[in-house]
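Below: the structure, in structure tokens.
Only a single protein chain was left out; the remaining protein chains are all shown in position.
So, chain A:
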Amino acid sequence: MSGLVIRNLCVTYGSGDRSVPAVRGVDVDVLPGATVGVAGESGCGKSTVALAVLRLLPRTAQITGQLQIEDEDVLTMRWGRLRAVRWAGASIVFQGAMHSLNPVHRVGDQIAEPILLHASPPGGAGSTRTRVDTLLEQVGLARQHARSYPHELSGGQRQRVMIAMALACDPRIIVADEPTTALDVMIQAQILRLLGRLVREHGIGLMMISHDLSVLAHTCDRLMVMYAGRVVEEGPAQEVFRAPRHPYSVGLRAAFPTIGDPGARRRPHGLPGDPPDPAALPTGCSFRPRCDVSEGRCATVDPVLWPVPDVHTGPRAAACVRVLSPTPEPEHGNVVEETDTL
């Protein structure tokens, strides 16, 4: 299978007594042309997965499992081959476009950087410049901007430059790590639409990481929700967003108001409590201490992704015992919404 294939990925920071498992067995498939969203709150391991794709994690991190880009195992790759795969096989759109551009170089030179690093084109400097102009055009910037320095551009323009840079070497996979975090809502929509269009046109697989469930639901085909280093829910994006089955997904969705829903005005309530300390996870389900529908068996059963039975548009799975056999209680989908935690 081509594209990006991640199987049972585990990342542990540190070693011995002080080791902290940041990612505990994650499976992801990103096929060419498909968009997969990864959602979760800070510290759930979603950025660690993004960095693991190109083996950019610090030396203290131990990575196990399988991670393939275009049928090539990234984790066992030699250093020279890894450098070649970085950006040419998979590229990254980083969080803060403000700081991901070097202030002392021109924008055009920075877009040309991966091109020159990977394959000096036969036409020399002239063809590199043509390529930079084409890339700028694709992301909706005038070619004159190639001569600008990063501080002369706005936040949205800078993020466009980052996207142009990500496309520079025709990668098969793009990992977008919270690409719109520092941007306002209007620019955010523009950037997301641009990213979606380019990915479709070029048949690139996109892995989009965000904490905003609604953004992912509108831009991705499939959606994964991560909690404490694991995927707790997975399925077609719209469906997961509309009817989440894991209590954590329910809470994550409720944290954002739904526009056009009068009831949402009272709602936006966050999840009670803090994300768990990855070094000292609770027994059984790691979401148990914050879950308001937890029951006796949650303390003993370590939930894995169980398929959700009543699916309509595609395979779905959630790591909650209630998916296996619902307890004889009122339907929990409403319970959470009615509980007043304010």
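The criterion applied here is as follows: contacts are C-beta pairs under 8 Å (C-beta built on N, C-alpha and C of every residue); 3 or more make two chains touch, one makes a residue touch a chain; residues count from 1.
In the analysis below, contacts and distances are computed from a predicted model.
Only one chain is not pictured, and the protein name UniProt records for it, out of "Adenosylcobinamide kinase", "ABC transporter permease", "Selenoprotein B, glycine/betaine/sarcosine/D-proline reductase family" or "Formate hydrogenlyase subunit 5", is "ABC transporter permease". Checked against the hidden chain, the listed residues A:V11, A:A112, A:L271 or A:C285 yield one contact partner: A:A112. Here one chain is not drawn; of A:L56, A:A279, A:V304 or A:L324, the residue touching it is A:L56.
When the missing chain is restored to the complex, the residue among A:Y13, A:F94 or A:F287 that touches it is A:F94.
The chain omitted from view is touched by exactly one of A:R83, A:R131 or A:H218, namely A:R83. In the full complex, chain A touches the hidden chain at residues 54, 56, 82-88, 91-92, 94-96, 99-106, 108-109, 112-114, 117-118, 125, 128-129, 144, 146-147, 165.
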